[in-house]
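Left out: one protein chain. Kept in place: all the others.
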Amino acid sequence: MLETIVVPLAKIVVLLNAVLVAVTFLVLMERKVIAWAQSRLGPMRVGPYGILQAIADPIKLILKEDITPRKADKYVFTLAPIMSLVPALVVFAVVPFGPDPFYYLSDINVGLLFIISVTSIGVYGIILGGWASNSKYPLLASLRASAQLISYEIAVTMTLVSVILTTGTLSLVGIVEAQREGGLWFAFVQPVALMLVFIGGLAETNRAPFDLPEAETELTGGFHTEYSGMRFSLFFLAEYANMIVISAIVVIMFFGGWLQPFPNVPALAFLGFVPPWIWFIGKIFLFLYVFIWIRATLPRYRYDQLMALGWKVLIPVAIGNLVVTGILKVAL
Amino acid sequence: MADETKSQSGQDGADSRPRAAGAGSKVAEKPAAAGKPAAEAAARKPAPKPRPKPKPKAPPEPPKAPEDQAPPDGMELPKMVTAVQAGAPGAVQQVSYWVGDWTVIVAVDRLLDVMRFLRDDDSTSFDYCSDVTAADWPPREKRFDVVYCLYSTRLRHRLRVKVRVGEQDPVESVTQLWPAADWLEREVYDQFGIDIVNHPDLRRILMPEQWQGYPQRKDYPLEGPGELLMENPQDWLRVRNLPDEAGAGADADVEIE
Amino acid sequence: MTLEAPRASTTQFDTDELVINMGPQHPSTHGVLRVVLKLDGERVIDADCVIGYIHRGIEKLSENRDWTQIILLTDRMDYVAAATNNLGYCQTVEKLMQIEVPRRARYLRTVLAELQRIASHCLWLGTHAMDIGAMTVLLYAFREREFVLDLFEEFCGARLTYNSMRIGGLPLDIPPGWDKKVLSFCDLMEGKLNDYETLLTNNRIWLKRTRDVGVISGDEAIGLGLCGPPLRGSGVPRDVRKDEPYAAYDELEFNVPLGTRGDTYDRYLIRMDEFRESIRLVRQAVEGIPEGPIMGKVPRLIKPPAGETYHAIESPKGELGYFIVSDGKSTNPYRFRVRPPSFCNLQGLKRLVTGHLVADVVALIGTIDIVLGEVDR
Partner (left out) sequence: MAEAIVFWTLAVLILGLGIAVISARSAVHSVLFLVVNFLLVAVLYVTLNAEFVAVIQVLVYAGGIVVLYLFVVMLVNLKKAPERYADPRRVPWTGTLLAGAVLAEVIAIGVYSTVSSDGAAATGGGLGADTPFSDCGSLVSCNTEQLGWVLYTSYLIPFELASMLLLVAMIGAIVLAKRHL
């Protein structure tokens, strides 16, 4: 009873809350980092150095009036943000934060596929949100979003297959273990795949320079133009949770998950005093920082250029990488 | 593509200029003549709050005729002027010179000939239409001056062409020569009510579509009918063509502010 | 069942164009511009600009104000380049009255006009980059614009609507030390320009978004009446400062940057070069400010003799012209007409956007650099 119900439930509660809190602070981090990049201070009023802004923002969003446009499809309009957020949270069921079962909810043998398939459900939130708003800009945005997400999902999935070829397992724990045994992060084994997954990840999470579905200067906010209050914040949470998910995937697949740098080099063994989950979370935040940094630096792609990049560059390169990996795997 | 599914979304082209167009359309229903709508609107005002009748200030007595000073004696006409005099014989009625600017005054029925010559001839080559505007001189029979400011990017000289027209006289559009004249002529039509013919898209441009009267005419009062309605919310609400829903009063306060 | 059958049915399903309203409330229309776009997918097949949302009748108002009061109204047209508007108006009246402006005043006017060009281009750069998604440039450009506004504040006490010139000269002489500050700003600005260019000029995404977008040939641009950087971007050497020099421009050295392709990127490069040329002009003008009075001989009551004139200057947006008719009797102009460069450039928008994508529309609105206060007057 304790083993099968209470412990997993407790883990779920802790995990969900941790993710949601991380998201609110991620928003603060984004605002601060971008502000520093732009020679500003960012939020400074709430709490010391604006730290409590992360709490003030959710409170504000919850208290705001939640407006449903009169001509919107009410059920779908309500459902869309939920469909957007839930998959982003469900993914954490298989993310391993450390080596032993205490650190993860479950280790299923198709863990990687599970993540991919669950995140692919998240696109419904965006499509339906745009459609149900019954408004033109959101509709355009949701069309863009769905086309974008489907195209980049193909590229990312193809690339991940080449990593699976190297490891021979779909289990996330197994992938990290393979990196420990090999003594090398896959970032060095599969550098092309790393770039592809990272670029594809930027596109899948609708982040700059691929933030077309919510390009506020073109589509006035995109698919969530008509949303307000709590329902808007669900979309918001989903976007940032997806950022964490993509960073987690990149870290697990290419940067050795919870492993310390160069786990097999004895000279660096002292790094082991840092607990594995801190390594994991630290690496995730490093990637989140890169996400934010890119947003502060780059302009936005145009829709057709984005699709061209996806279909004419990323997917062929992903297939090529897969073929080369296969050949090397057989040859060696 | 998607507008079949989404046509009810209320963002369609025609209806989303609520404030200005709404006010304008109301004005359109008033039978007031262009000249005295202010008095009309004041007369129609409901009794409970008699407002001091805004008296439209009479426009200052305009001069009888515009000043088109002839060039001083002995001054040689520049080549562009002599060229147009030769190129379109009889079209140039008068040549004027003032503070360094040359102006030719042209018969309205010969306008296009002259303009085409000015654009195409090598000695003039006015390829750039800087400005099209007008001035109103009410007591005169041909009350409007339509003024074209031309410039040549090749020869770097300027010339103004002026035609005098009455209220009903049509003026040929020069958009076929300079696409630049499109909006400028629309503005002339919008502000003066000068009838531009053969214009591809003659609509109001600065004022709302349904506006009555032509604001830049000298007999148009400074306080226009639209402003009068805006000042009195009750009046404005009454004639407003929007569905009067519950709480329209509170709504109106917000909108007036 | 032939192969044609599904085609026949798809044509029945073929949907019409989608009409969307960009504006008047839209983050990228730079004010209350409304563009009615007809889209086929995301491709624009027709565009119609609806303007007039902030039409205040400045021309009509000016015909009922006396000659000096109008300077104040001109501030409200291109409100991001108010000093240039003042300059154009004052020069037109000076031309009508044949007033000689002292050399010192002409130099100072040049300094103000060029500083204003830098400020206006900063605003253009920031918003243009923001429209294309590079948001950091916006903050950087506004930071530098702030320095210009500070300089103006020190000169005339206002930061946006300056009312900074008078018919016949300037209302005030420059405060002591102001010229040094202007020079040090020039040094600072030069470094910052390199920062902007690092972020944008060779950025691949920026190139992709601007190269070959909104290409217009020189002849077509002339025909459409484009002016300022959009005209020069198409390679037409037309700059009022060079062609019909005013203020002190005939005594100063500067180049007119020209484009070759006539696309958005060329227009971007031209404005970036204009920044440098403006800095060069400001340096020369500040160093060359002669001693002397700042007001010419102006009668107490300004009442130009009957007559009319058109006078143009090169505002940051393009050829800003004033056509003024005086009847010689009253203390206000009989006809006051502004030839707004933004208005004429905006006219070209339809031609520029047709065939491009929605995302390009915002880039193109940015590239023609409009200020709706001037378009609508």
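Observations
The letters A, B and C name the chains in turn, as written, and every chain counts its residues from 1.
To be clear about the criterion, a residue touches a chain if its C-beta (ideal position, glycine included) is under 8 Å from a C-beta of that chain, and two chains touch if they have at least 3 such contacts.
Computed from a prediction, not measured in an experiment: that's the story for all the values here.
Of the candidate positions A:117, A:228 or A:305, contact with the hidden chain is made by A:117. When the missing chain is restored to the complex, the residue among A:146, A:206, A:242 or A:260 that touches it is A:146.
Seen from chain A, the chain kept out of the figure touches residues 73, 75-76, 79, 108-110, 113-114, 116-118, 120-121, 123-124, 127-128, 131, 139, 142-143, 146, 150, 153, 170.
By definition in this document, only the chains that are shown with their structure count from here on.
Closest chain to the protein centre (all Cα atoms averaged), using per-chain Cα means: C. With each centre defined as the average position of its C-alpha atoms, the distance from chain B to chain C rounds to 23 Å.
Distance from the chain A centre to the chain C centre is 43 Å, each centre being the mean of its Cα atoms. The set of chain A residues touching two or more other chains comprises 136, 140. Each of the following residues of chain C touches two or more other chains: 18, 20. Residue ranges on chain B touching chain C, taken from their complex, read 1-4, 6, 11-13, 16-17, 20, 60, 62-63, 66-67, 69, 98-101, 103, 127-131, 133, 135-136, 147, 149, 153, 156, 158, 160, 178-184, 191, 204-208, 215-216, 220, 222. Interface residues of chain C facing chain A in the complex, by the touch rule stated above, are 18, 20, 26-28, 42, 129-136, 139-140, 143, 199-200, 203, 205-206, 208-209, 357-362. The touching residues of chain C, when paired with chain B in their complex, are 15-21, 24, 34, 36, 39-41, 50-53, 55, 57, 59-60, 64, 95-96, 98, 219, 222-225, 236-238, 243-244, 306-310, 312, 319, 321, 323, 325, 327-330, 334-335, 337, 339, 343-344, 346-347, 376-377.
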